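I'd like to ask you about the structure that follows.
FYI, not all chains are in this one, though none of them got moved.
All chains are identified by letter, namely A, B, C and D, in their written order; residue positions are counted from 1 within each chain.
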């Protein structure tokens, strides 16, 4: 109950501030029609085959738009935003926060959001190697065979947030402060429970799987990541599902999506957006997108909802 | 007179300054060890863990990725070469202007400041600035490496020029030579081998540094490394390591041979170098201070 | 290759270094063109300082030095333009104790340093010397008899050969005066004689004025016409070599030449 | 008497000019060819620079306005970077010194050991620091330890290379004297070579320290702590005012170290 209220409280204030600042991007009517497009992708999940899977996506867009499209992968959020901002890349597949940043800073249009199993949001998870301390029930295996407690096996947040005050004083693995699931939402959830980042010992990591690994190896007691990053680590360490137990899920994080540079005419922005939507509707498109990001579909971006990440970031003093 | 002075035994001088310096350094090191937050016990299973990861990396490496790894390494080498050449072209004249006897303070200081600033800015930051101009391409990577090279080559260059033998400089002045003559015949011949070997050394550094640029999408071996390390495809990382090692060592051998050739005028590969045949001692090769880049 | 030397008139010259040390006091010398003068004195007597004032490497603090048409004046008074200074220097050759060759380039390029003043920047930069200049350099090398080494690296020559390249360099300058600052100090005795004889011949054949600083008295006695003895920055002897008696040497060196107390080192003859 | 002359030529014969034009030409063409090949490989696009340079101006302007109020928040990271750099430099240089002797032709008479040490050092040097960091993070977990270990490996590579080159360049007379007095190789190296290379070793160590401070910005990227991590955070929120403050801090450290290093050189030489 308490956690629900606190969470919706956060949501409420987030939407309030988001609507005040909701950024829809700009367009440049004077811009000439592009002769080629660059698509920048930031991997947010298990994208082992990302590089290969980008090719069909690029060629599908290319055939729909009638100009060459090139896919470029960058692991760096800032690089992707700067590229779109300076019209070096015209299309970006970005996490929610970076979509807002690109819009605020450079007027890039947040065009589409991804859907996974029909959802346009996902939960961030907290996990531990010390379930006795954080679980109020016995951990049980979920559909993927890995252990969950406090009702987190569904993957729908929020869940188990009552337990999170116990992280006070613990070592916590967390990602770069620009990561929605690896930092912003978990930290915001802690703050809502009166625990600040200063109350824990942060162990900084750079990727969701590294966070899991830190907990698995005992460098941290608790870690943050998207749901459920343990599958990545399982390849090297098969027992990760038993040693590391998920005990809490935050509020739902808006899914990543597609931004289009503001230095393009509105017609072309629409053209690009529709091409992508169209492709995501075809079986081929679904297959490719699933391979890239487990995306099962696309929908026009909900600007208000996207703003929630930025709002959450602001609520913990970032941005 | 000095016959008596020479026969008085001196007392051993206590070198307080030196002793204090040693104490200070030791203190700093001890303080660093004592204060840093590290779980030293992690070192205990370091051997076991290393063995495990070595196995994951190399038993066996992902041979099927060899081709792709090799071609991205080539791209990295191209990036490094172009960056180095560009860096040389820009830094060479600048470091003449930053050397003490050759330029006034008003030119020297700003240039030295520029070199120091470049060296202080992380490659990633430089690359991101450039990226807004040239996009997510290897060209961006090469430009970032070029700028980084200007910082180090500029500094090494002016240090080498300042260390040029003063004798020939004086001879040129006394025979009525001007500025161009001083640079061409006084400074350049005595610093050339050192400067050339700095260029090669910087090229090697750039090959390695290009790995970092992979993080921001400049391409090359760095990108492949990044992708595969993130997702713990250790066998591919192992393959990449092999390629990196083979290519860098090959470059090292070639540049080593070039360097020996420049300094001593003969060709030899460092790894297969033979000892000079016995007997007479080898005397004075490079001057002791010639080698280190500052 | 015939040309004449220049007179050197040194009038009441004093030199005080920036740190306040006075290295020369009221030195006056008249050196007619074509004379070979040896300058002797203890270490620190001011020998190097004296020859270096003559081509302006050390600025004088009082008096004047006239060399041909050029006049060097103390700091504070009207100075010659840098162009004129370069011209003056180009007419004064200098031979250094440590040769000061550019070791990593060819003997010929080293000798061409003597033509720097007469060549435009691009020729200097590209080492694209004119035929005439190369001829001049070759002749100078022939004069000191090492023309066969013209295209070797200077570093590959022996000490005596290097010193001769240095002399060829000053000859190529077609100087009117040669200043030699201990040109034989790092050479073994036979080579020393070779170099001194070279200088002597150049002086007599070409009529160039030669000033040479020496540590070794026997060399000064043997090769110079005139001897100048310096002590603590002052001229205490000036005259033909023949007049330099034992007592004069004692005055210059502050002790007898045959002293057996050489074990107290520190005093180098 | 026919003079002894390596070339067999009489010294009076003029040699012909050796022709290096072909060799120079080949080198130039080769370098140009590699450069063109590289330029094509990386798609050089100068037009983009001309067209888009204003894009960088906005960020640059921000970078020139550091926000000093951010300083207290950078302190912990700064301290951690310094800790890592100090420890890694200390450990790295302690390990490097004996290895450098092992990798030097001058100091190590055992050819087999020499080759093995050199090969291993080449291996260690060829791996990029970021890769060390990435693998070590996996092995010992995230945090300063992984960073320190990566830096140590990186340092050993550099110091051993530079110091063993300095050793090879030493005058070996004193070492020969020590061997001739009955000393072992160890004793001879310790007493004769070590004092000679200490100054260059010291400046190498300081140079490495500077490199370590700069490298921590890379090491931080993979989670090994220090300023690198902080840089990552501020740049991901486009806080260029903060980023420039961090750069200013690194700059100050770099300049201080450079000053200290040249002071130390002067002291030791």
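Following the convention adopted for this analysis, a contact is a pair of C-beta atoms (placed from the backbone, for glycine too) under 8 Å apart; a residue touches a chain by one contact, two chains touch by 3 or more.
Note that the coordinates shown come from a computational prediction; the quantities given were computed from them, not determined experimentally.
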Assembly formula [one copy per chain kind displayed, counts for the whole file]: A x1, B x1, C x2, D x1
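Criterion: only the chains that are shown with their structure count from here on.
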Touching chain A and also chain D, the following chains: B
Chain pair, C-D or B-D, that carries the greater number of C-beta contacts: B-D
Computed distance of Cα centres, chain D from chain B, in Å: 4
Junction residues of chain A, two or more chains touched: 78, 82, 85-86, 88, 219
Set of chain D residues in contact with two or more other chains: 52, 55, 59, 138, 141, 143, 221-222, 235
All chain pairs that touch each other: A-B, A-D, B-C, B-D, C-D
Chain D contact footprint on chain C (complex, rising order): 138, 142, 145-151
Interface residues, chain D side, partner chain B - complex: 31, 34-35, 37-39, 41-45, 48-49, 52-53, 55-56, 59-60, 63, 79-80, 82-84, 86-87, 90, 105-106, 111, 115, 118-119, 122-123, 125-131, 134-135, 138-141, 143-145, 148, 162, 165-166, 168-173, 175-176, 196-197, 199-200, 203-204, 207, 210, 214, 217-218, 221-222, 228, 231, 235, 243, 247-248, 250-251, 254-255, 258, 261, 269
Touch list for chain A against partner chain D, complex: 77-78, 81-82, 85-88, 101, 105, 173, 176-178, 203-206, 210, 213-214, 217-220, 318-319
